[in-house]
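Complex shown without one protein chain; remaining protein chains in place.
Per-chain residue numbering starts at 1, and chain names A and B are given in the order in which the chains are listed.
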């Protein structure tokens, strides 16, 4: 089942560097239906990586914005009626246009109705679902490589499970990334930004597991670089943006811990 | 009336250090109904202090989030119909479950309807009301120790009045804190974050005046430490988050100006 695993993991730093360079050249537009807490940090992460964010929600405009975007993020934080309606319109557009999209089922472990909505969105085949261990459990998974692989294979999507060890799988191939920094868990919206960056990578890389694994590797290594200089989570948050803006192939190659 | 005043004020640095340590160990969940301007900074202050924020508003989910939270913040900034509905549902949950909650009547001096709503919430007995001088005047108070004490006693709640001199009273006991830094008034949501931190402290400290006074002392001293190194309000804002993350009993003891 994992015959191609070694090839992908060994090549990931180079793949990620290539994706990052293409992001900076192509400046893809990423439309984000995301929570109000995460919006500014998410926008700044996308800009630092070379992408162009937009975040409108209203039903009169969401179709136009998604039509002219290269990828879509659906993040379920601070979810409300306007976001639900926007999501359904946006998903119709991406289905018709064949655009990639990412689902981030934020805090579904805290809200059964939200978990139910997340499951209904899984049936619409997001390109990637990025989530943490508690959220994966709320979908019925177990936070280990075998369960992630099984879940991804059954749903025919890529699962990107974030944590001290990130596990990314499409059911056939899987990659694990152990880069990152403990302060990443102390900055609000870091996971939300990882999902947005995944959407940006998908806009220029059709192989969804490559896009998702690259996004997590890129943000994790930016986090490590920021962590080396930070005095705490405040300076760390702006340091991650700086490091992402300055990240190059050499740092990705030297720091990557991929298996 | 103030027989226990000296005991509380002298012990406050140690009480605050103990609360901060318990926050970091217990990682309480604090649900925040707060304004969109303040959400990200508030979340980062809670994370830096050891708490776990959530900020959903929608009526279908607010009950679930408050059920699984340890304390609640009601902040009246950018108040709208959704926030009003969320507030009423959330307050029913905290009443049934006996959870602590904080009211922050943001800018009620600018809006008579909002002041009226704040007064109706006072009747529901928040554990603590944290506000500034203009907001206290809009509730009929005068920003001095006697008026704060009288108001707190009449309403049977703790009043935490922020300013160059913070005054905290439950009607029987009162404490004044003169720590802080002028740049605290130049960063949006600093007061909102103080209220959220008060809610976090209440989740692990049932004596509301101890919780409120500790929250203000902790944030004020983090502000002083950040102010020593800041170049202006931008670096100050991230410096406060850093200082809060790194704050310890020694700094609290050495810097506290409590009477």
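Definition applied: a contact is a pair of C-beta atoms (placed from the backbone, for glycine too) under 8 Å apart; a residue touches a chain by one contact, two chains touch by 3 or more.
What you see is a predicted model, and the numbers here were worked out from it, not measured in a lab.
Undergrad: Can you tell me which of B:99, B:114 or B:245 touches the chain that was removed from the display?
TA: Within the whole complex, the residue contacting the unshown chain is B:114.
Undergrad: Given the contact definition stated above, which residue among B:35, B:58, B:162 or B:179 touches the chain not shown here?
TA: For the chain that is not drawn, the touching residue is B:35.
Undergrad: Which residue, A:25, A:64 or A:142, contacts the hidden chain when the whole complex is considered?
TA: A:64
Undergrad: Looking beyond the chains shown, say which of B:10, B:63, B:153 or B:233 touches the absent one.
TA: B:233
Undergrad: Contacts of chain B with the missing chain: which residues?
TA: Interface residues of chain B facing the absent chain: 35-38, 40-41, 77-81, 107, 110-114, 186-189, 230-235, 237-238.
Undergrad: List every residue of chain A that touches the chain not included in the displayed model.
TA: Spelled out for chain A, the touching residues are 36, 39-40, 43-44, 47-48, 53-58, 60-61, 64-65, 68, 82, 237-246.
We take it that only the chains that are shown with their structure count from here on.
Undergrad: Would you mind pulling out the distance in Å between where the CA atoms of chain A average out and where those of chain B do?
TA: 34
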